[in-house]
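Shown here: the complex without one of its protein chains, the others still in place.
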Amino acid sequence: MIEALFVGFGAAALVSALLVILHRNPVTSALFLVVAFCSLAGIYLLLHAEFVGMVQVIVYAGAIMVLFLFVIMYLNLGQDREGGAATVLRRMIGWLVGALVAVQAALLFAGHWAMGPVSGAPETGLGNTQALGQTLYTRYLFPFEITSLVLLVAMVGAIVISKGRGSRPAPGASAPAERPPRLEPGDRAAPPDGASS
Amino acid sequence: MILLKIVAIVLPILLMVAYLTYWERKLIGWMHIRLGPNRVGPLGLLQPIADVGKLFLKEEFMPAEANVIIFQLAPMLAVVPALVTFSVVPFGPGPATITDINVGLLLFLAMSSLGVYAITLAGWSSNNKYALLGGLRSSAQMVSYELAMGLSTIGVLIMAGSLSLTDIVHAQRAVPFVVYQPVAFIVFVITALAETNRAPFDLPEAEAELVAGFHTEYSSMKFGLFFLGEFMNVISISCVAVTLFLGGWSGPGPATLGILWFMLKLGALLFFFIWVRWTYPRLRYDQLMNLGWKVLLPLALANIVVTALVIYWRIHA
Partner (left out) sequence: MIPPGGPLIVSALLFTIGVVGVLVRRNAIVIFMSVELMLNAGNLAFISFAYALHSLDGQVVVFFVMAVAAAEVAVGLAIIVNLFRLRESVFVDEINLLKG
């Protein structure tokens, strides 16, 4: 039963990952990536990593991919239009490199050093979440705190980058460009001025 | 055996969803000093059946340039995550739960994260600028409020010591957690209103805003699925709120009365949801995002810190 589930989830992950890179439309690629992430979460559940599996759905499938979809819809990207001889050559080289990586992985597995006989799940007597929490907050406390700093920097960075040049003067403007005044109800609509941001 | 449990729990839930629409219209009727539906059947009790019949018989539209597969997928995505949440909610002691996984709370948060896709995809696949704007707004709103919702449940997690919903109910046999975590309860209920796109947070889908928001182009049963999916979401989040904060199925008397207590608490919370919808005016979008990020998120964080400090002090003092 568990093997069948694993084969099913694994096949779903691989097929949807393949469709991610093959589809023209970025939205469809993003949706197949969501399917791939959910299949991976299923595999994590089978490997007794329940907390990580659920967090995979919450973070990857539920937040990161929503952000991807948001950006794709915001930028209003249509289908990718590509063609020409250079494209075909580039694609052939890409698939060749991919085949090389796959062959390398196959050689690694044939070397019998990858996995020995395994005997089961981490047995600690505690639940998976509790054991994970204990390990995280004792042995890995410093990386945990640093990760919070990383997330803070990423948040600030994303906001600063996407704000653009809102407060700096536009190049070529005689006076510092200011933002158009807020319209109060009752004002006539201000004519658009030519100042660029 | 488990199939029997699934049928025994999911079918009444579906009936409850249909009759929640009837109950909402009756209740708001009484609040507006008028009768709600009372024509179809005795006391209007067959109204939901008439509604579903009407929805089935309407013409199905497909907008011209819409992405057909995603257009038809989106309403299904609205319903499925809410249904999956019901699989971990303990409706009563012992066998009245479909299953009890040890990360039940995280499953609920995961399903509410997946519920964002329905609205986003519906808005995008309709090939309609109003629907797209409504869909994007709504997905931004849901993602923002998911944070505060998840953080408000951490106080409960600290006190119960387990992510499993059955363990959380067992930890509330004496006193429900709403007594110890009032702030978290308030934050959870407000974020639940925002997560389910109910008023006063229903700007993305209200009829008078942006045409009809993300479900502008949907008709007939696809719209019906969105509609029912929203109510199913309301019921599933209310079930989780009852489990986390109001004590689940615990109550005075023998444990076999558990389901009755659960239903009573669920009914009270649903009444509150309906009440709020028709009491408060709609929040403007920037006010809505302000509330989620600048008020509820810091409140939920402060609640975690205070809970952790109190528990630490009680253990080590």
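Letters A and B mark the chains as written, and numbering starts fresh at 1 in each.
Definition applied: contacts are C-beta pairs under 8 Å (C-beta built on N, C-alpha and C of every residue); 3 or more make two chains touch, one makes a residue touch a chain.
Since the model is a prediction, treat every value here as computed from it, not as a measurement.
Peer 1: By the document's own contact criterion, which visible chains does the hidden chain reach in the full complex?
Peer 2: Listed by label, the shown chains it touches are A.
Peer 1: Since one chain isn't shown, list which residues of chain A touch it in the complete complex.
Peer 2: Listed in rising order, the touching residues are 2-3, 6-7, 10, 13-14, 17-18, 20-21, 26, 29-30, 33, 36-37, 40, 43-44, 46-49, 51-52, 55-56, 59-60, 63-64, 67-68, 71-72, 74-75, 77, 80, 82, 90-91, 93-95, 97-98, 101-102, 105-106, 108-109, 114-124, 128, 131-132, 135-136, 139-140, 143-144, 147, 150-151, 153-155, 157-159, 161-162, 164.
Here, only the chains that are shown with their structure count from here on.
Peer 1: Please give the residue numbers of chain B that touch chain A in the complex, ascending.
Peer 2: So the residues of chain B in touch with chain A come to 67, 70, 101-103, 106-107, 109-110, 113-114, 116-117, 120-121, 123-124, 132, 135-136, 139-140, 143, 146, 150, 162-163.
Peer 1: Using the touch definition up top, name the residues of chain A that touch chain B in the complex.
Peer 2: 27-28, 31, 34, 50-51, 53-55, 57-58, 61-63, 66, 69-70, 73-74, 127-129
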